[in-house]
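What you see is the complex with one protein chain gone and the rest in place.
When the chains are written out, they are named A and B in that same order, and each has its own residue count from 1.
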Amino acid sequence: MSEPLIQCRSLTRTYTRGTETITPLERLDLDVMPGEFLALMGPSGSGKTTLLNLIAGIDRPTSGTLHIGGIDVGGLSRSRLADWRSRAVGYIFQLYNLVPVLTAYENVELPLLLHRMSGADRHSRVAAALDLVGITDRADHYPRQLSGGQEQRVAIARAIVADPAILVADEPTGDLDKASAAAIMELLGRLSREAGKTLIMVSHDPACAAHAGRILHLDKGRLVEHAAATVGAAGVTT
Amino acid sequence: MQTLPFTYSARNLGRSRLRLLLSVMGSAMVVLLVLAAGGFVRGMTTGLERTGDEANVMIVGIGSEESIERSEIPASVASLLDASVPGLRTAFGTTFVSPEVQVQLPVVAGAGSPEGRLVLVRGVTPTALLVHSQCQIAQGHWPRSGHNEILVGQLAHTKLGVSAAALAVGSTVNIDGRDWIVSGRLAAPRSVIDAEIWMPLADLKEATRRLTDSCVIATLGTGPGAAEFADVAAFARQRLDLEITAMTESSYYARLAGFFAPVRAVVWITAGLIGLGGVFGGLNTMYAAFASRVRELGMLQCLGFRRSAIVLSMLQESCLATASGALLASAAAVFFLDGVAVQFSMGAFGLLIDAPALLVGLGAGLLLGLLGTIAPAYRCLKLPISESLKSI
Partner (left out) sequence: MFRTATLLTLAAVLASTSACSKSDAPTKPAAKAAVAPLPGSYFLAEAPADAKDIRAAKRSLKAGDKVVLIGRIGGSEDPFVPERAIFTLVDKAMKTCDEGSDMDTCKTPWDYCCDPREQITANSAVVQIVGPDGQPLKAVLNGVKGLKPQATVTVVGTVSKAEGQNVVVNATGLFVKP
């Protein structure tokens, strides 16, 4: 059996607001295997987005360790963490976060500007990503000319274009109608199954979470239960 | 550091046309002001510098080195200098030695102030045109001695606060209670002589009842055997009884320029203070521009772009706007400000929008963009990425 891609040990995140200390994530242990599709569920404030942000490298643990692909992500400096993010993680947002002044093509191209490669390479990778999400015909459109579902497809293309091992998605269907949501979930499922991406998704919607191989429920910063849906899920050790 | 594409910065400007208009016009106004200040300073400095010729030596009374108008030297100095110092510039048997009287007199012209304004009146002989190589008669003829005739500089009307027509050739001007006829127009571009009135030396001496000259100006020769400044200075020293001293004309005008340094400083400070107002306006505009896309800035960091790359992009964006404004202002300054006459205590000069002034203006525009960006950029980027992503 292969090694876990993500290893969290006693992962804790606390914030201080004035005199109040908030602990959205407390002593969490978690292993995620390569290629796993994991859904994080739980009420608001349960710590699922905090866990997602820690795994995505845009936040740092207060204590505990977080190893991803053998790297102690929590110990990286700000600039190394930025470099690591550009290589290892693709982030899919609820509100897509496309740059309105750039076309779909240019939005997808953005992460590749952080890597040394020829213009031709960049073009072929952007074209492949747009093709994979089925939005090639909208490449020259600006976000305002796209539907919500199309915008999220562009956002997914942007997340996968640099070929990261991990995709994190924060409520990726939260702003979409049912049909579009289903299409996006189908796309994410394919990325996990066919492209072998390790996918960690926060969702309130059980229907969306059902696409995941494993569902973790969080409450007040702790794992309360998990449902192993399919094969390959690693155990929660808390 | 991997930077964001320039198109991102450029297209961001188009997000709000009103904001773009405010940035560009705000910058243009500030830069125009800076250019006006720069044109004033350049015009004044260049005017004084160009009046003084490095090849010219002035002989003035000892102790009057700072003001020729106070200087009195015997009328014999010019001929003594001509006879004693070989190697002064000559042409067709005439040595470039110009005895002069310089005096500020009240002048009334046209519909100007009835009390008149003080204008520098220079009593000269024809050799004045030889030593002051930047001068020429643009219109009319040299004033004839004994005919109450004068030459007026092209900017003299500015100094007098009257229209140029009031000093047209043939018109009458009252100088210190006596009428004189304008026989010609004197052109000395970019020099303070442009605001002077010239008349025959003998006439001015007679009108002001003086026997002495103010100074003698001589041009050093060129080539082998040419006199040097030290030769003229030695001549002045040898004539202890005449109580005269020599200095280069350029050093005299450089010193005059130095006297006006406080005026120039006040002009710069005023421009700076108004520019500061522009910076605060810019801060507001840029903050509004950046604050509306905090989430996007968080997303860019999330992708892996460093804060420095994002700040650079923000700087590009605001500097592009302010530089556009600066270019507009520069064009306006070149077309509408350059050459506009301004009067000051010594005479008048034209605003000079030249390369240094334009560089200062463009620099001010870029500085405006720079200063207007840093604080808003800091405020927008200091948030943790996770907080930025929650921003609405």
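Operating definition for what follows: a residue touches a chain if its C-beta (ideal position, glycine included) is under 8 Å from a C-beta of that chain, and two chains touch if they have at least 3 such contacts.
These numbers come from a predicted model, not from an experiment.
Engineer: For the chain that is not shown, enumerate the shown chains it touches in the whole assembly.
Structural biologist: Displayed chains contacted by the hidden chain, ordered by label: B.
Engineer: Considering the whole complex, which of B:1, B:18, B:91 or B:355 touches the chain not shown?
Structural biologist: B:91
Engineer: Of the residues B:21, B:230, B:331 or B:359, which one touches the chain left out of the display?
Structural biologist: Residue touching the chain left out of view: B:230.
Engineer: Pick from B:239, B:293 or B:306: which residue touches the chain that isn't shown?
Structural biologist: B:239
Engineer: If I consider the whole complex, including the chain that's not displayed, which of B:21, B:62 or B:111 touches that chain?
Structural biologist: With B:21, B:62 or B:111 as choices, the missing chain is touched by B:62.
Engineer: Provide the residue numbers of chain B that touch the chain removed from this figure.
Structural biologist: These residues touch the chain not displayed: 50, 52-56, 62-63, 91-92, 94, 126-130, 132-137, 142, 187, 189-190, 219-220, 222-223, 226, 228-231, 233-234, 237-243, 245, 250.
Heads up, the rule we're going with is that only the chains that are shown with their structure count from here on.
Engineer: Taking each chain's centre as the mean position of its Cα atoms, how many Å separate chain A from chain B?
Structural biologist: 63
Engineer: Okay, in this complex, where on chain A does chain B touch?
Structural biologist: Against chain B, chain A makes touches at 49-50, 53, 56, 58-59, 79, 82-83, 85-87, 91, 93, 95, 97, 99-102, 106, 110-111, 113-115, 158.
Engineer: Which residues, counting only chain B, touch chain A once they are in their complex?
Structural biologist: Chain B reaches chain A through residues 2-5, 7-8, 11-12, 14-15, 295-296, 299-306, 384-386, 389.
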